[in-house]
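Of the protein chains in this complex, all but one are displayed in their positions.
Chain IDs A, B and C follow the sequence of writing; residue 1 opens each chain.
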C-alpha cells in the first residue's frame, strides 16, 4: 500500500482525484486538506457519503506519507510543494506552477514571482504517453493543463516526424465545459450567465495555457510554429474538445494520416484513435480518463484533428493518477478504467 | 409621456423591467441606478447595445419624475421607497418589503426591523387580476413575489367561492428556474452545481414566500387552510411551475371545475386557462408576461392545478409593468404582449 | 463465473446494465442482442470502445447461459422471458411485464392481453430492501419501475408500521430526467422541446406506474390509501426525485421521524437516509446505484419525504444487478459501489 495525502481536496480537481483514489487498490489515504472547510466532513461539502475529515494544510501530517497530490490553485501550490519536497515525498502537482521550465515565461503569464525555480527545473512534465521514462524516475511531477493535454496529444504524432508546415498558422479552436473554471464563484460560471450561452475568451494569444503549449512544442522541435489558441466556454459541466487545423509540410493521403495516428497510439491504453468517419465528441470521454482523437483529411496538405478529453479526467485527476501509477510502478490504468 | 426612474437596474428583475420599459410607448426613462456599476454604460453590464448611463441611487434626480420602479433587494428597498414617497412619486416596488401588512410577520421572516410600517399599511398588493380597483388608486404598489403569483392565481377561483376543504392539506409543489435566485453569486447558482441537478430547498414552511401566501389566503377567507409550500430549483434559466393539490369541500365534476376556472379568468388578457387535456408547462409562459393554468380532475373531491409563469415575467417585471399600466390608466397590456 | 445474456442491449437501460456487467467480477457476457443494430459492434451504437457484437434476439444462443437480463420494452419482453424460462434460465426482467400480479390491471393499463399470466404469478417483485428473501429463491425477477422504486422506498418505513392516515391524500410529486423516456425518438424528448422546459405529464392517476405502486401499497396493507402520483419531465439526462407528502395517523416528533427512517435503513448499503437538515437532490444519486432519502417534518401530522435515485441506476440497471447479486448469492453491492 502507498500512503497518500491530498492537498486541496474540495475543488473540482481535488474531488475527482479523491474519487479515483478511493477506488485505488494500492492507495491508503492519510489526509485530505481544505482551508475553507477545515474541520468538516467531506459529506458536508459535496453530496457524497464520504466520512473523510478535512484538515487545514498546515495540520496535514506528512509523517509516513509516500506521495502527495496537490490540487491547489497556482501560486498557492509552491510552498506546499516545497514543504513536501523537503519531507522527501514524491509529489504530483496539478497546478500550473511547475509545468514550465522558463521562469520568465511563468512570471510574465502568471504575473507573480516564482519562488522555487530550482523545483521548476527539477519537475517532469507529465504527458504520460510522451514522457513515460522521465515520469518513472521523478519525484516531482507537474500534471499538464487540460487544454494542453488535448492539443499536445493531437499534435505529437505530427511533431515527432516534423510533418507540420511552419509557414502556415497552426490553430487550436478549443471548447471547454464550465468545471474547467473551478468551483470558485464568478459571474462567468453563474448558471444564468453560462446556460444557453457559448463564449470565446482569452483568444488571440491571451490564455495562459498558450505558454505551456508553446514550450512543449519547442521541446518537440516546433519552436517556429505559428500557434494560435482560442478557448471557448460551453454550457456543459464536464468535457473538452479541441478542433485543430494543421497544415502539412508534405502531401499525405487520408489513409496514411489515419494509419499514422493509429500507429502512434496503438499500444496506448488511454488514447484512442477513432476509426475513419467517426468524429471525436465530448461524449467519447465524458467521465472517463481517456483521450479520443479523430483525423479528418481536408486535402493532401490539410488535416483537422479533433481531440476529446474530460477536463477533470484525462485533463486533470485521471492524468494525475496515471502519472502516479507510472511513478510507483503500478499497472498504469489502475483505478482509471 | 410618463417620466420613469428605475432603482436597481442591473439585477435580473431590473434588466427585465428595463427591457419592457424601453419598448413602452408611454414611458420616458429618466434614470437607471446601480451601486455596483455606477458610471458604466448598461452595455458594459449585459451584452445589449443600450447606451444608458448608470448612476448611483443617491445621484438619481427625482425632479420631474412621475413614477419609480424599485428592483432592489429586500431591506434595501425601504429607504428608497421612503424617499420617493416623500418626493410625491408613485412607486412600483418589486422587493418583499411592502407585500405584507403584518409587521411582526415581516420581521420574523426577514429577520430585520421594518422601519416604515406606515408605508406597509399604505401599500397595495399588486395581484392585478384580483386587486385592480385598489391598484388604480394607489401610489405605493407592492409587486407580488413569483411563487405567490403562481400559487394565488391558481387558488383564487377556489377561494373566492369557498370551495376548499380546510381539514385537508393544501399543497403547492413549486419548481423554479435559477434566475429566481438573482444575479448574486452563490454556490447554489454556480453552473456546475445547478446544472443536471434538481433540489428542493426551504421546504416544510421555511421559505419566506409562505408568509406572503398565507396572508393573502387569510384576506380571501382561507385563514384556516393547512397550506404547505415546497420550492424546488431546476436547471433552467427562466420559468416557474406550481403543481397544486387542492382538496374540495364539495363534489365537483371535471367539466364544472374546468368551466369554473375558465369563467373566472375569461376576460383576463394575461391569465390563460388551458383547454381540457393540455397541461401547463414552463414553455407556455417562458419569456412572456402571462400565467397559464391547467385544471386536472383527480376525483370529485381532488383537483391538481398547474400554474405556469415566467419568474421574471408575470412573476416580476411583467406584473410590475401591468400594475404600472393600471395605475396610470394606460391600456393594461401595453408593452406586455 | 456466471454466464449471462443481455436482451435489448442498446436502449438506455441496456447500455447501463452492460456497463455494470462489464465490471462485474463474477460475470461472463455470452451475448447482447439488438434488433435495430444487429450485426454491428457496440462501439458503432454508442461512443464507447466496446467491441461486443450485437446479435438479433432469435440468434441469441441460450446454451450454457445461467441468467439473462431483459431490457426490452413492455409487451416485447413476454415471449423472450417465456423462452428463457423454458430453457431453465434465471431471468431479471426490467420491463413492466411481470411487475404486477393483477392480470386485469396489467391489461387495462397497458392496453394489451398478457399472454403469460402463469409467469406473472411466479415472478418476484425485486424491491431488494423489502423482498430480499423471495428474491434469493426466485428464477424470475421483475425489476421495479423507476418512479415506484423512489416512492416505495420512501413509503415503506411508514407503511410497515401503519403510520399513514388513510383519510388524507398521499401525494407523490415526482421529477424525472429525460432518459427515463428511453432512446426512442419522440417530440417530448427532442432537445429543443425538452431543454429549458419542465412539464407535468399523465398526472391525475393516468401514469402506468400508478398501478404498480398501488399494488405494492396494497401488499403492505395500504389498500385504502388515497394515492396521487404526478410525474414531471425535467431537462436533465439522468435523475429522479419524488417529493412525497405524507399525512400521519398519529403525532410524531421531528426527531422520531428522522430516527425511524434512519433505523429502517441503517444496515442497507444502497439506501441512505440523509442527516437532519440535508435535503435529497438529484446530485446525491446521479450516476450511482443508491437511493437517498430526506425526512422533513412539517408538523406532528405531516412529513415530506424526498427520495432521490438515478432513474437508470437504482431505478433500473443498478437495481437489476443488485437483484442478480442476491439471486446468485454474490455480495450484494458487487459492481455497484
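In this section, a contact is a pair of C-beta atoms (placed from the backbone, for glycine too) under 8 Å apart; a residue touches a chain by one contact, two chains touch by 3 or more.
The model shown is predicted, which means the values in this text are computed figures rather than measured ones.
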Option touching the unshown chain, where A:62, A:103, A:203 or A:249 are the choices: A:203
Full-complex contact with the absent chain, from C:18, C:178 or C:335: C:178
Selected from C:189, C:202, C:226 or C:333 as touching the chain missing from the view: C:189
Hidden partner chain, touching residue among B:47, B:64 or B:329: B:47
For chain C, the residues touching the chain missing from this view: 12, 178-179, 183, 185-187, 189-192, 194-196, 235-237
Residues of chain B (touch criterion as defined above) contacting the omitted chain: 47, 49, 196, 272, 281, 283-284, 287, 292
Absent chain, residues of chain A that touch it: 168-169, 171, 173, 175, 193, 196-201, 203-205, 226, 228, 230, 232, 234-239, 241, 243, 245, 247, 279-283, 286, 296-298, 302, 304, 306
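In the analysis below, only the chains that are shown with their structure count from here on.
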Pair of chains with maximal C-beta contact number: B-C
Central chain of the complex, centres being mean CA coordinates: C
Longest centre-to-centre distance from chain A, chain (CA-based): B
Centre-to-centre distance between chain C and chain A (centres being mean Cα positions), rounded to whole Å: 38
CA centroid of chain B to CA centroid of chain C, Å: 39
Junction residues of chain C - those touching two or more other chains: 196, 281, 283
